[in-house]
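Excluded from the complex is one protein chain; the other protein chains are retained at their positions.
For subunit A:
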Amino acid sequence: MVLEKAILATITTNANKVTAGASIFICDSKEEMDKVAANLEAILDGIGHALSDELYIIVKH
């Protein structure tokens, strides 16, 4: 089976919201989270999607 989409990384400011799966990056503030997500987006060649104000995922499309 070929996975067409995959979550490459999870970035959050609230560690209680996530458990395991893709690599998790826990940040202290929204600004830090934006920065980390923007960097990861460029590095992983995925798109940063916001699930809520405190949770971003990087998805490979």
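Going forward, a residue touches a chain if its C-beta (ideal position, glycine included) is under 8 Å from a C-beta of that chain, and two chains touch if they have at least 3 such contacts; residues count from 1.
The definition used in the following text is that contacts and distances are computed from a predicted model.
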Candidate names "YIEGIA protein", "Ribose xylose arabinose galactoside ABC-type transporter permease", "GDSL-like lipase/acylhydrolase family protein" or "Multiple sugar transport system ATP-binding protein"; UniProt protein name, chain not shown: "YIEGIA protein"
Footprint left on subunit A by the chain that the document does not show: 34, 37-38, 41-42, 45-50, 56-57, 61
